[in-house]
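The complex appears here minus one protein chain, its other protein chains still in place.
Here is subunit A:
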């Protein structure tokens, strides 16, 4: 009976808290959500994400779901894709969206920024070759724009090409016919160097108070 036993947080939660930087309370919440999404299972699959109604609104839902199964997001040395993820991997992906702490050294801040940008980079780089090629870019723009039918495929392609051309120019390719392999991660970092990603890409958990009293209303 849960009422009588005193169960402290499981050891794994402490380890996870150290690894990902979430507090024990946040890990508990996310664990509950994990169990809810996986319907009691220990692993999450792609189909489990499809049940979330508000995610369906999102034009890049496929990329977001793929981000959870992309091994490069679990650790920088991994490659390839998984078909199922366990709670630890779920948390690691979630930790990319941790809000910044006020007490952080510059070094830590830089690392966190790099991690967040790597996450976004991986999301755009759908074939996983470490470069955002023209094809990758076209694909993302199409997902964002032309799926609803408001813009035709040709228009979104034109937008993608124009944007890619501008990026290529910053590297020094002035001729539109010159072949540009793609945006490397270093270049990506430079492009978004002034972009305040720390405040845009985070999810804050609400603080909750101690229990209010029980009163007849």
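The rule is short, and it goes like this: a contact is a pair of C-beta atoms (placed from the backbone, for glycine too) under 8 Å apart; a residue touches a chain by one contact, two chains touch by 3 or more; residues count from 1.
FYI, contacts and distances are computed from a predicted model.
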item: Among "Beta-Casp domain-containing protein", "BRCA1-associated ATM activator 1", "Glycerol-3-phosphate acyltransferase 3" or "WD repeat-containing protein 54 isoform X2", the UniProt name of the subunit that does not appear here; value: "Glycerol-3-phosphate acyltransferase 3"
item: Given A:24, A:78 or A:104, the one touching the chain that is not displayed; value: A:24
item: Contact residue for the chain not shown (choose from A:19, A:33 or A:81); value: A:33
item: Which residue of A:16, A:94, A:112 or A:134 touches the chain not shown here; value: A:94
item: For subunit A, residues in touch with the removed chain; value: 1-9, 24-25, 28-30, 33, 36-37, 49, 51-61, 63-64, 67, 94, 97, 120, 123-124, 137, 140-141, 144-151, 155, 158-160, 162-167, 170, 174, 188, 191-197, 200-206, 208, 210-217
